[in-house]
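Missing here: one protein chain of the complex. Every other protein chain is in place.
In this document, chain identifiers A, B and C correspond to the written order of the chains, with residue numbering beginning at 1 in each.
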Amino acid sequence: MSYITKPVARHPKMPRNALGLTPRDYEGTMSTLCAGCGHDSVTAALIQAIFELDVEPHRLVKLSGIGCSSKTPTYFVRDAHGFNSVHGRMPSIAAGANAANRDLLYVGISGDGDSLSIGLGQFCHAIRRNVNMLYVLENNGVYGLTKGQFSASADIGSTSKAGVANRQGPIDPVNLALSLGATFVARSFSGDKAQLVPILKAGFRHNGFAFVDVISPCVTFNDHKGSTKSYAHTREHMHEVIETDFVPLRAEIKTSYAEGTARAVTMHDGSVVKLRKVDDTYDPTDRGAVLDYLGEVATRGEISTGLLYLEESGEDMHGFENTVDTPLVELPHETLCPGSSALAELQKEWV
Amino acid sequence: MSYITKPVARHPKMPRNALGLTPRDYEGTMSTLCAGCGHDSVTAALIQAIFELDVEPHRLVKLSGIGCSSKTPTYFVRDAHGFNSVHGRMPSIAAGANAANRDLLYVGISGDGDSLSIGLGQFCHAIRRNVNMLYVLENNGVYGLTKGQFSASADIGSTSKAGVANRQGPIDPVNLALSLGATFVARSFSGDKAQLVPILKAGFRHNGFAFVDVISPCVTFNDHKGSTKSYAHTREHMHEVIETDFVPLRAEIKTSYAEGTARAVTMHDGSVVKLRKVDDTYDPTDRGAVLDYLGEVATRGEISTGLLYLEESGEDMHGFENTVDTPLVELPHETLCPGSSALAELQKEWV
Amino acid sequence: MDQPSASRINDFALKVATVNGTGSASANGLLLQALFRMGIPVSGKNVFPSNIQGLPTWYEIRVNKDGYTARSPEFQLIVAMNPESYARDIEEVVSGGWVIYDSSKELDDEFRRDDVTFIGLPLAQMCVEHFQGARARILMKNIMYVGALAALLEIDMDIVKGMLEEKFSHKKHLMDANYQAIDLGYNYVQEHYEHPLPIRLEKMDANRDKVMIHGNAAAALGCVYAGATVGAWYPITPSTSLMDGFTEYCKRFRVDPDTGKHNFCIIQAEDELAAAGMVIGASWMGARAFTPTSGPGISLMSEFIGLAYYAEVPSVFFDVQRTGPSTGMPTRTQQGDIMLCAYASHGDTKHIVLFPGDPRECFEFAVAAFDLTERFQTPVFVVSDLDIGMNDWVIPKLEWDDSYRPDRGKVLSAEQIEELERFYRYLDVDGDHIAARTLPGVHPKGSYFTRGSGHDKYGRYTEDSDAYMEVMDRLLEKVESAADHVPAPEVHRGEEASSIGIVSIGGCHWAVLEARDDLATRGIQVDYLRVRGFPFNQTVDDFLAEHDKVFVIEQNRDEQLRKLLLMETACSKETLYSVTYSGGQPLSKGHVLDGLAPYLEEALMGVGS
Partner (left out) sequence: MDQPSASRINDFALKVATVNGTGSASANGLLLQALFRMGIPVSGKNVFPSNIQGLPTWYEIRVNKDGYTARSPEFQLIVAMNPESYARDIEEVVSGGWVIYDSSKELDDEFRRDDVTFIGLPLAQMCVEHFQGARARILMKNIMYVGALAALLEIDMDIVKGMLEEKFSHKKHLMDANYQAIDLGYNYVQEHYEHPLPIRLEKMDANRDKVMIHGNAAAALGCVYAGATVGAWYPITPSTSLMDGFTEYCKRFRVDPDTGKHNFCIIQAEDELAAAGMVIGASWMGARAFTPTSGPGISLMSEFIGLAYYAEVPSVFFDVQRTGPSTGMPTRTQQGDIMLCAYASHGDTKHIVLFPGDPRECFEFAVAAFDLTERFQTPVFVVSDLDIGMNDWVIPKLEWDDSYRPDRGKVLSAEQIEELERFYRYLDVDGDHIAARTLPGVHPKGSYFTRGSGHDKYGRYTEDSDAYMEVMDRLLEKVESAADHVPAPEVHRGEEASSIGIVSIGGCHWAVLEARDDLATRGIQVDYLRVRGFPFNQTVDDFLAEHDKVFVIEQNRDEQLRKLLLMETACSKETLYSVTYSGGQPLSKGHVLDGLAPYLEEALMGVGS
């Protein structure tokens, strides 16, 4: 049953999706982030992706931890359910929610502080558990909300606004996710909506944990010269390893790529992800090779972007747990409660 | 100043180290682990390594979390200081202790539950921080002390005693440590003391975080057929990638290897680690290549052992923080307290 | 204490001292079950080390025809199977009692006592003679002492053999070995010792509608019956068997017969923080979800508990208490988390807490916890302890009313939402301090934003003082209004009004009951109330008001229940006296009487020690 009431007359030229909704219907409350914050662009990309995927707003679940990035779920899809939880612990809320209702669409938004410091353990275990969700890490190399301390993703040599250079090696979440066996690993840039949107769409459709690391500059505390997470630095050093095109199930496949450089991966629900390799030695389904390639690119000081690794198979958390297909929240009491005679029977063993 | 009082007459044939101490002097209280537990063999190897390194017992600091493995610090070097802390949080205790007194020798003992589940975040961040310590993970694929639940290092398909197969992918701590930039990464087997002892010695001498993953079977809960962390399975599938020999500073270098397959690495304190490669394409100083090699070995179902990666350079936590060479605990109050006139001076800025 | 040499039928305690990991647990279980089947009131307490194998462990059995089955710290008979602990074990038997030991190796003179009778059985020797293989020999030694006890205490051999038959019906060779071992023990006694002993058993009919179970299994079953579908946990003694039980019962009752798929999802979390988060996530979605843990887990969950409180997300936490603080003594019992659970987390918080006193209440309160957490949309703690959770209790059979339907509280259906003009998550529409909630995915008009940060009654983010306080004040009233809905206290009064009262909690109950009867026989009448839920309901207040002196009896150092009563009832401070025991053993009558003695001096002359 769909409760979507058709929106009242809006700008007639506003595009509409299959549900008859416009992008407006996927917006949230006004952002209270700093003007120019990368996170707002990620929000915009999410709105577009969700709109284009024809998602019923109330079937979307938005989760986050604490941080500027974690505030953003209020800024998109106001009619979705949202949970702005505690710092670094969103993955466990998501796992529990998904365990209870596997039929909704889950998106988690986190920051580099949220996911790589206080939440590192939960982040890694969500990957291992393969919780079926899109996980977006809005990565700016700093703690925005607490005013600019280096985060664990700050690169060696990256300087703070005060000019202090970071000396500890960064935790690269893409590398980490790959090491831990994540089946969908991407990196993008908040400033590159064209690249980001199809990745997000594919991530939503992926059956399992879809990880997207988005370089999302903090204009207030980490957009200066010397920062390696600034707009300028990212633009200059980003290296698109693979171009992604997401083709939903029902759509015609329009894009075509030259032989050999393209690869189409069919998702769980029948949609297709087309990957055009910039470098034709790159194989986005060979984990080891991907790690090597990314390592190489990194040593050149460049930032690989694109849907870097994809494995559309394997079991998610429910697969491991062998849970019924019906969402657990929908099972009636009668199914769940064994009743008095079973109790009597059982207790025969207790005498 | 050394307080080592020469031990009373013991078995005359008992070997003595440079301090005149015997291996007995490096023992602890009686183990209360199950007979045959792998952890007891690791304890024995530690005793030998520490004895051979001529460590003054009271200059050794033993730390652990909670678990059967974490109990073992009481079983070696009774005259060392020990701290059996809380579950999964030993790395932070170690970092704080090391921050306060950088002159002591630190060894942390943990389990796979302790380090890879509850303590995963702390483990990763200790690596990133490069805390100068030897970190031994006694890896048995289960929670021993809580009676046999699968841990996060349990392999896919490994079965529990009751026959249930694990379906989630394991977290491989060696892989993880390499990904996170650890500078000393080894794996060994509790049943292979000949391999383990030199690795432990090298780890003690390494300037930074030295990680040793030791497959250490749990005879009570995970030594059955079907377990991939049993004695039998480990013996059968272990593949020694590199043979390690530790040559302390003052000793003559006796071992010699054939050209091309050997490599000598000089440690911070002048001791030398000699690495003999079993496969001469293997380069234990090339992180990417090591990861590839290990990945390959793993796909064959084999377990790589040896001192797999070594990088004797870089800064430890004190390097990052630019701490004085004198242990902070030894700085006198006069050095630390700016005094009344400085206070008066400072407050001129507060008006 | 009376001398045990006097004949004591169905009224004594015995202790089996063995080494853990040697299979004695199943022999002891057999023993207890036999006594249970003889219809005699009985209890079994396992005193085990925090270790897996090779250390001393004890099993204490008390039989008492009058039904007093609280721990007895005095033992008339000791089965001393562990030479490592001989000294301590033999010392513990009361004067005039009996010591059974393995005489395969002669007993050191240092262990001899003149005032007890030693009964040597050549167990190891007989094992070597009759059984093959190290493992079998170790196991059969245990069964042998059961046989010996059967002869010494007059345990019904038919019952024992019947049990072996049930147990090994599919393993003939094991049954034969067990039969043989039982007989060897039995016959050896018959041939060598006078028997039965003056302490012995006689069949009764006290267990007709009773079962034998431990609290964690009962609580687990309660979760199944309440319809819990998501269980998240991290292993920790003594709560682990709760999730083991849930797993077992789910496998039995909740596997879809057609597909083999699970109508439940049990997640072994990476730690307690994650387990708490999973419970909150699942409950937010509308599932009944819970996590079992112990003290250290509650500490770690503290931040999340505050989130659930403030964002009003149902969530059930089982705290099977062990001896704290820190790691403490993980295999000993205590009631040290009472205050923590009542107020867990930073800032102003207050929680609903249920205190079961036995496994039956573990079952019932588990169900109640889910109803309460959904009705009041706030965390609910079920606080038991190692004694209740892991020891063997004889309780009245569990009952289930098939007309039970979960109290989901104010969860709006799609239809109800549809009818609303607009939905506001934290609006107290009905004036009962409880705002309706909606579940994700049900209806677009039902969506709202959940957060642990400041929000107003509409659910909007706020940093405004009044808007913030309005919600917080409602929360306080909401939780306080649960006082009428938590299990009411159990009250025992004498025929005449007494000015002296006892208030106690949880598993203290049985020792208190026994002590109270003891006092009554000495002419001291005390009223007694057992707290079963927090916030305290009016009955508690009334009870305190009605008595001049109230002794608060509990198992912790810091008088936590007394403090809670002080803070959260109208009682005057001068009324409350404290009796505590915090040593980690289940409470016994002696603890109670000793504690009361200084206060009731005149009246109690000669009682206590």
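In the analysis below, a contact is a pair of C-beta atoms (placed from the backbone, for glycine too) under 8 Å apart; a residue touches a chain by one contact, two chains touch by 3 or more.
Fair warning: this is a prediction, and the values are worked out from it, not measured in the lab.
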By the document's own contact criterion, which visible chains does the hidden chain reach in the full complex?
A, B, C
Considering the complete complex, identify which of C:I52, C:M126, C:I155 or C:L307 is in touch with the unshown chain.
C:L307
Considering the whole complex, which of A:Y143, A:F204, A:Y231 or A:F246 touches the chain not shown?
A:Y143
Which of C:N187, C:T247, C:S453 or C:S481 touches the chain that is not shown?
C:S453
For the full complex, which residue in A:T43, A:N207, A:T220 or A:S271 touches the chain that was left out?
A:T220
Tell me where the left-out chain touches chain A, residue by residue.
32-35, 66, 68, 86-88, 117-118, 120, 143-147, 149-150, 152, 220
Please output the residues of chain B touching the missing chain, sorted low to high.
1, 3-5, 56-59, 61, 63, 73-74, 78-86, 89-101, 103-104, 121-122, 125, 129, 317-318, 321-325, 328-329, 331, 333, 335-340, 342-344, 346-347, 350-351
Using the document's contact rule, name the residues of chain C that touch the chain not shown here.
49-50, 295-296, 298-300, 302-303, 306-307, 309-311, 323-332, 334, 336-337, 339-340, 343, 345-350, 451-454, 462-463, 465-466, 468-469, 472-473, 476, 556-558, 560, 563, 566-567, 571-574, 582-585
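Keep this in mind: only the chains that are shown with their structure count from here on.
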Measuring from the mean C-alpha position of chain B to the mean C-alpha position of chain C, what distance in angstrom results?
40
Could you please state the distance in Å, as a whole number, between where the Cα atoms of chain A are centred and where those of chain C are centred?
44
Euclidean distance of C-alpha centroids - chain A vs chain B, Å:
36
Residue ranges of chain C touching at least 2 other chains are 270-271
Going through chain B residue by residue, note those that touch at least 2 other chains and give them in order.
117-118, 120, 152
